[in-house]
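One protein chain is absent from this view; the other protein chains keep their places.
Coming up: subunit A.
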Amino acid sequence: MEFIFYFGDVFTPVNFGLLLLGTIGGLILGATPGLSPTMAVALLIPFTFQLEAAQGLILLGAAYTSTVAGGAVSAILLKIPGAPANIATTLDGHTMAQKGEGAKALQLSFLSSAVGGIFGVLLLIFLTPVLAKWALAFGPSHLFWLAILGVTVIGSLDSRSVVKGLLSGCIGLWLATIGFDDIMGAQRFIFHPALGGGINIIAALIGLFAIPQVITMFAKGRHNDGAEVIQVRKHPIGAALSELMRNKRAMGIGTITGSIIGLIPGVGGQIAGLVAYDQSRKFSPERAKFGTGHPEGLVAAESANNAMVGPSLVPLLTLSIPGSPTAAVLLGGLLIHGIFPGTDLFDNHPDVAWTFINSMLIGQVLMCLFGLYVAGVAARVAQVPQSVMAAVVLGLAVFGSYSVQSSMGDVYVMAALGVMMYFLERFGFSAAPLVLGLILGPIAEANFIQGSMIANATDGMTPYFLGGSLNLFLIAVVIASIAYSAYMELRSRRFTSKEEIMA
């Protein structure tokens, strides 16, 4: 119950102001198609440099939470999901809006997001300290395998091709080795002066998430999406609350599904929303109504995609292994403030950790309160032409990456990685495992070197890295995640039609 002692810190004028700013800004950014939560958080990191660690994390956490919820606005009113997490929301949310129930759909969306989100953050609050204590038993070999696990799980589960996902992870791990070696001081892979100090994580994150999106907008050319905002009529909030209570089953399924999926590294909100929607339909006596503007589908999808936010941070805060791309970006935000998450985070920086987690809890309530008022503005922002969005994001990416160390080298690295990532994505590679590799690379290497030293002084490399129940368990999980993904890939291919293969 330690978290209760730090609740007051959330309500200091600066912290609460930042929480409000992050929540309202996140709702608007989330509604903007093409601005994913990960990209929004990555672009916000440079603005946290001058803030204290807890303040910076409050801003980033609030933006993360509310961009996921804000994506529902454009999904409901424009049929364009603001983020991949909101794909399932469009299925019933937009149909409700077309039937003149836009306000009701928005109210249900924010209410169920808040319920799911609060449950998810409570899970984060109660699970994190337990896991952090358990993680104290981890030695260098276990941390090495955990880092590899982080890359392989996201590489295999988050990508449509297991091999390309793992290859993306390898590219990330290699990029992390560029620069001077920490122990020998040797130069490694420095083929351009801009890489002398290694690849700056923040610049890389901005490039890898923002630039491919900018080029994707360019690739669409000079066309108008023609998406029109559906006007909403007033709807009493009390009626929406009653409707929510009538859909308790869908809310429960969404919340539990989202929380469980959030805990699994690599499985994002998009999957949480779709799985919850599907499960809710299976358990519903009115399953035929799904897809025709049925509130149950909307409630299940929205409670799930916000319920996964809190649990997705558990592996990050306990084991310093980001469970999702957005968690990886948040890790970047922690590292720039000299805070390294992991076993001793709650001993060394309890004020930062608990203020951040508590702010996410309060943020869920604020998101629900403000969501309904901001929805109208957010829907207008969602109509901003892609040409403007592309130019704005490019400008922010250049200024943001420069401001990290006032170095043009970081801008070049950001642009080069971004352009490379766009083309790699066209060939089926994925940014998430690459980012995880880049972030977890130094953790994996440091523990590998430390473990090698211990191994050489004791039993040797093989017993040290491949022996012991915990090592074997982690290796088994690595292999199982790859095998499962390969099996799923083969199975989906078995059902691919001949026409699809020919095309």
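Here, contacts are C-beta pairs under 8 Å (C-beta built on N, C-alpha and C of every residue); 3 or more make two chains touch, one makes a residue touch a chain; residues count from 1.
Operating definition for what follows: contacts and distances are computed from a predicted model.
Peer 1: Per UniProt, what's the omitted chain called: "Carbon monoxide dehydrogenase", "Ion-translocating oxidoreductase complex subunit G", "Tripartite tricarboxylate transporter TctB family protein" or "Peptide/nickel transport system ATP-binding protein"?
Peer 2: Answer from the UniProt record of the missing subunit chain: "Tripartite tricarboxylate transporter TctB family protein".
Peer 1: From the list A:Lys133, A:Arg188 or A:Lys282, pick the residue that touches the absent chain.
Peer 2: Of all options in A:Lys133, A:Arg188 or A:Lys282, contact with the hidden chain holds for A:Arg188.
Peer 1: Thinking of the whole complex, not just what is shown, which of A:Met408, A:Leu466 or A:Ile479 touches the missing chain?
Peer 2: A:Met408
Peer 1: Could you tell me which of A:Trp134, A:Tyr373 or A:Phe423 touches the chain that is not displayed?
Peer 2: A:Phe423
Peer 1: Could you tell me which of A:Leu131, A:Val392, A:Ile454 or A:Ala486 touches the chain that is not displayed?
Peer 2: In the full complex, the listed residue that touches the missing chain is A:Val392.
Peer 1: If the hidden chain were put back, which residues of subunit A would touch it?
Peer 2: Touch set of subunit A with respect to the missing chain: 46-47, 49-50, 159-161, 163-164, 166-167, 170-171, 173-174, 177, 181, 183-184, 186, 188-189, 214-215, 217-224, 385-388, 390-392, 394-396, 398-399, 402-403, 406, 408, 411-412, 415, 419, 423-429, 444-445, 448-449, 452, 493, 496, 501.
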